[in-house]
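Removed from the display is one protein chain of the complex; every other protein chain stays in position.
When the chains are written out, they are named A, B and C in that same order, and each has its own residue count from 1.
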Amino acid sequence: MFDEVMREDKLSEECGVIGVYAPGKDVAHITYFGLYALQHRGQESAGIAVANDGKINLYKGMGLVADVFNEDVLKDLDGFAAIGHVRYSTTGSSEIVNAQPLVFRHKSGMLGLAHNGNITNVSVLRDMLYSHGAIFQSTTDSEVLVNLIAHHSRRDIESGIKKAMIDIEGAYSLTILTTDALYAVRDPYGFRPLCIGKMDDGWVIASESCALDTIGAKLVRDVEPGEIIRIDESGLVSIAPSENAKRRAFCVFEYIYFARPDSIIDGFHVNQVRREMGRQLAREFKVDADIVIPVPDSGTAAARGYAQQSGIPFEEGLMKNRYIGRTFIQPNQKMRDLAVRLKLNPMREVLAGKRVIMVDDSLVRGTTSKKIVQMLRDVGVKEVYLCLSSPPVVGSCYYGIDTSNRKELIAATKSSVEEICKEVGADKLYYLSLKGLLNVFGKSSKDFCSACFDRKYPIPVYDVNKFSLE
Amino acid sequence: MFDEVMREDKLSEECGVIGVYAPGKDVAHITYFGLYALQHRGQESAGIAVANDGKINLYKGMGLVADVFNEDVLKDLDGFAAIGHVRYSTTGSSEIVNAQPLVFRHKSGMLGLAHNGNITNVSVLRDMLYSHGAIFQSTTDSEVLVNLIAHHSRRDIESGIKKAMIDIEGAYSLTILTTDALYAVRDPYGFRPLCIGKMDDGWVIASESCALDTIGAKLVRDVEPGEIIRIDESGLVSIAPSENAKRRAFCVFEYIYFARPDSIIDGFHVNQVRREMGRQLAREFKVDADIVIPVPDSGTAAARGYAQQSGIPFEEGLMKNRYIGRTFIQPNQKMRDLAVRLKLNPMREVLAGKRVIMVDDSLVRGTTSKKIVQMLRDVGVKEVYLCLSSPPVVGSCYYGIDTSNRKELIAATKSSVEEICKEVGADKLYYLSLKGLLNVFGKSSKDFCSACFDRKYPIPVYDVNKFSLE
Amino acid sequence: MFDEVMREDKLSEECGVIGVYAPGKDVAHITYFGLYALQHRGQESAGIAVANDGKINLYKGMGLVADVFNEDVLKDLDGFAAIGHVRYSTTGSSEIVNAQPLVFRHKSGMLGLAHNGNITNVSVLRDMLYSHGAIFQSTTDSEVLVNLIAHHSRRDIESGIKKAMIDIEGAYSLTILTTDALYAVRDPYGFRPLCIGKMDDGWVIASESCALDTIGAKLVRDVEPGEIIRIDESGLVSIAPSENAKRRAFCVFEYIYFARPDSIIDGFHVNQVRREMGRQLAREFKVDADIVIPVPDSGTAAARGYAQQSGIPFEEGLMKNRYIGRTFIQPNQKMRDLAVRLKLNPMREVLAGKRVIMVDDSLVRGTTSKKIVQMLRDVGVKEVYLCLSSPPVVGSCYYGIDTSNRKELIAATKSSVEEICKEVGADKLYYLSLKGLLNVFGKSSKDFCSACFDRKYPIPVYDVNKFSLE
Partner (left out) sequence: MFDEVMREDKLSEECGVIGVYAPGKDVAHITYFGLYALQHRGQESAGIAVANDGKINLYKGMGLVADVFNEDVLKDLDGFAAIGHVRYSTTGSSEIVNAQPLVFRHKSGMLGLAHNGNITNVSVLRDMLYSHGAIFQSTTDSEVLVNLIAHHSRRDIESGIKKAMIDIEGAYSLTILTTDALYAVRDPYGFRPLCIGKMDDGWVIASESCALDTIGAKLVRDVEPGEIIRIDESGLVSIAPSENAKRRAFCVFEYIYFARPDSIIDGFHVNQVRREMGRQLAREFKVDADIVIPVPDSGTAAARGYAQQSGIPFEEGLMKNRYIGRTFIQPNQKMRDLAVRLKLNPMREVLAGKRVIMVDDSLVRGTTSKKIVQMLRDVGVKEVYLCLSSPPVVGSCYYGIDTSNRKELIAATKSSVEEICKEVGADKLYYLSLKGLLNVFGKSSKDFCSACFDRKYPIPVYDVNKFSLE
């Protein structure tokens, strides 16, 4: 259950990016609507940069897309192309200096960049740039990226991007804006998603296809791992990748939790994948029960798949308060149990006297699940079987989903599934098998990164401490 | 479909009220959590008043509960009892002067009041009070209520409430706070809900039982129509109603749309009622189709009931963006169609080539439904059958749900269901019958007000123009 | 020295009022500029009410006039007449509920009121109104005033004002706005100032004539004690006072400190009065010194008068930081001495080696003066003679200048002038004599209230505790 209230426990550095090329149309509004659709990928800051008349104008701020922008701001962002960014961070350093897009002036003009992912050799790159006299205002890997591209762009920006890709290791899906063109770049492993959409008289690049749907654009295809796309007045062209990946490494966690269910990523419908994970759960874990309920919203699709496969009726046993904001006053110790009740309310008339299969996508610290199990028992549930549509998280992610607080992960601190089950108070606990998970993707299963479950890292991470940028 | 984006079209003056009596406990925090659970009843303003040491302290502001209050404010609101209020209004006059609770000093002390409902003879009462020299700072019926109670309270507050109830006509569920006690009052018809909960060492009064669940209180019973409840150091007592209603007139619209699905109101589970409405829809309207989909979230329960009764599979065909706030920038005319896409995204892989029964709770202006129908066709839906779990709205409500903009109601402007169907572009359109709707409540069906569907007003409304308070 | 930084020590409940009648002109802007000129009379809140088309619209907020209003707000305040108010309060209860103007609906329409002064029999009046069922939302005497006028206005508003004046005891200068006319009212003693100005095609009423100058209006005369002025489409008329005062009691403290130096009040130029006080000081206190310096800005005029009379050169020995706002971060204990230095800087080249006469208007707690004296000694001043252009404050004011914290007044806690002199560290200390102060006004001297210096209260104050409204 990686839901809003839980977010502060684990995830960070997720982002969403977008790029719009549509001369004559209202690119700032289109970008705004696209960011709205990508809001789930980052709620801390939002920004839009627009190219017009040889200049790039930028507006960014802390908070949700709807809070940062208003009609006056958007009207001022006139132009033929735009890039946008939403950012999330768990760290205390939620500062405007870290918000994106980054816009800067270099030798031959202006350039804007929006980045989703994590550069793994950032320390090496930063030291190299330092030795050439570079300075940095923030601690983000994105500012290093920007300096690296500028460093290599003394001839032109395209050769700069190509050369930078030779230096960079890690995960990156980028939209880049110049005063002439819009670029889209995806790292050679394809860790983070990035897709191409076609509008009447224009193009859209976005982290997820749900943004295309909102804008009214049609999904054309994904940006290929290692590919560079350029869009300008002569249309969209693919520039040959500077390097070919040895393997693909699509992030499996995007499908389990992070992406929106109505997106199609690298050819797979997220919602269908989730439902199939639930079906696979039902094949692996057979138990006699009365109803299947999800932990909304993160467990809904998998629960539906479980019910479908098992024939056990699906019910909405937990009602979610749709007005829970991202932030609410932390109650004092005495009342902390109320926090979960604020968000979820068990439906006694549905649950009382039943044996219940409760499906969620994953288990983080386990404290929320423990409270939910207790709430179920309080309304008279007889048996609680907790099923998770992913294996235990045992490894940190260095490619854009921050799971660095491993000490807090219940799967890393308890020695067995039985112990976890006991801790959360369930009668039974079942994790989807890694094999079962990957089989959902058929013969493509080898194209996915599942390092957080099996510690098989596609890119070696020599020095984890280097990630501590501050 | 009376959902957030749609709110500005129709509903107004809905409110949620709460009262907490719990000496020694943190009543402000408890009230805050309760208001959080009632947030769906009003998002324009929020307020809490707390009684302590012979005084009543008040804090209120514009916006959501989470925005109005912070930890420092709640800490300052120390006391043995509290009342709270959330308010919604469509009118431009969203001013702090209209926010509640109202707190005032009268002859024998201080008094706070939170009101949900509409007084129908407010002009008569105001004129009567004017003739005694009263003055008013706002145009709300609640300020009239407060003056009327003060006018009658020269002996004591309880006799003041009783006398006021003889004068007042209309809908009112009240929580009232004095420096000694907490009162709960419900009008003799019981238009608006109000229920009683028990905590360890304390009592809670709330508009809906979902607030009790959040707080961890147990639902004891509803406040009876015409009843006055007093809670003080000697416990909870029911003071005999000053007047008995000729009939009960529970608002049926609370069950159709307004209340939270996890509430139990006057003995009925809201979610079960909604699902039963869907089942009744299926009994009344039989059609050959491939799937049943809801317009989330307002149509979800009824859609599930329809699917269950008809045997046609339930699917989530429209994915909702969970980050849509109440307000977002209105796009310019050219892009207005995007507004619905921001909120709902049709799932092509679920819908393409299907005959679809789409269930919603009601139809307001029809413009949103029209756009959704078009979106369904765009992804390849073959047939769209739009089913509504309520009859056409043909009458204004004068008891707390503002449907005064009748000219905008599609059911009031089109001469037939066929015409409406054509307007929204569906292949078929079906409204639940009034008889079918009321049958859901069994033999209690005569206890409900359905004036918005049949114009049978429990309390005569002599002069509608008097409602125009400004 | 009653200056900004010091304000929090002593003064409260000062206010400034204005009224503008000018059909066809931009009354909101005119009122705004007038309030700007009266800003020194109150910095806590500001408000403007405008009459138009049978209604009165109100806008008020916490803070300075320039912070509360912007162009959009003023544009919305269209009308033929307006009243405005600025308010200051030392109490913690600086809440919007206490801000003025007060606007209310009564039997025959709407009414707005702005009040400067203090009602001394407010408890008696409130009890009387309570017994008629009145309720109050604030603890201000102004709300009592408003209810009293409404109570008496069942026939018409003018007879209501007249009857209310029979009941009310205390100090009040009022501007009152109806949907037809603008009224100006001054209490029978004339404690607080109020004057009449003529514009092209319009009239202005204001606390001080400096507001007329700013607007470009010409001072016609003062509103007479006990007078009621009505301005409407038939022009300005004086309604006979309902009661004649036994004596006049103009506040002498307005001239000493509170009013702006460029105002003319009840026939006296404030700046000239202050300079004459300085001359009288020089006649009373002769000392051999090198220079005369003021404590800016409150002591400047008197210092100039002293220099002129004595022939000792005037110098600016203390330079004032013009950017000191009303609020600045209170330094921690260790650095508290810096607070005075932030505001005033002694000019070593002017002061070193000199015997200095330092003139201020009055002495409150003495702590600031003590620090200034020390600063003078630090830059090498040989002798410091502190002269005050008013007698010691020994009595509280119940008529609109709050001096209730008598325990903090150095003149009330020290037994002799010598002791005070020792406390502040001066070589000599001299207070202007009361006789000398009043002689400045010539044969009008008996028309002034000097109760804060001699405890001769024009209106008996039976029960001081009744002033504690909360």
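Note that a residue touches a chain if its C-beta (ideal position, glycine included) is under 8 Å from a C-beta of that chain, and two chains touch if they have at least 3 such contacts.
Bear in mind the structure is a predicted one, so any value in this text is a computation, not a measurement.
Asks: Could you list, sorted by label, every displayed chain in contact with the chain left out?
Replies: A, C
Asks: May I ask which residue of C:Asp297, C:Glu419 or C:Asp454 touches the chain that does not appear here?
Replies: Checking the options C:Asp297, C:Glu419 or C:Asp454, the one contacting the hidden chain is C:Asp297.
Asks: For the chain that's not shown, point to the residue among C:Met347, C:Val394 or C:Val461 touching it.
Replies: Counting the whole complex, the residue in contact with the absent chain is C:Met347.
Asks: Pick out which of C:Ile135, C:Ala150, C:Ile215 or C:Leu409 touches the chain that's been left out of the picture.
Replies: C:Ile215
Asks: By the contact definition given up top, give the residues of chain C that touch the hidden chain.
Replies: Residues touching the hidden chain, for chain C, are 26, 29-30, 32-33, 36-37, 39-40, 43, 64, 66, 69-71, 74, 210, 213-216, 260-262, 269, 271-272, 297, 300, 304, 316, 319, 321-325, 327-332, 334-335, 337-338, 341-342, 345-347, 349-350.
Asks: Against the chain that's been left off, what residues of chain A make contact? List them.
Replies: 96, 102-107, 130-137, 139, 146-147, 150-154
Convention: only the chains that are shown with their structure count from here on.
Asks: Averaging only over C-alpha atoms, locate the centres of chain B and chain C and give their separation in whole Å.
Replies: Roughly 50 Å separates the two chain centres.
Asks: Could you give the separation in Å between the centres of chain A and chain B, each centre being the mean of its C-alpha atoms?
Replies: 36
Asks: Once you find the CA centre of chain A and the CA centre of chain C, what distance in Å lies between them?
Replies: Centre separation, chain A to chain C: 61 Å.
Asks: Would you pick out the residues of chain A that each touch at least 2 other chains?
Replies: Touching at least two other chains: none.
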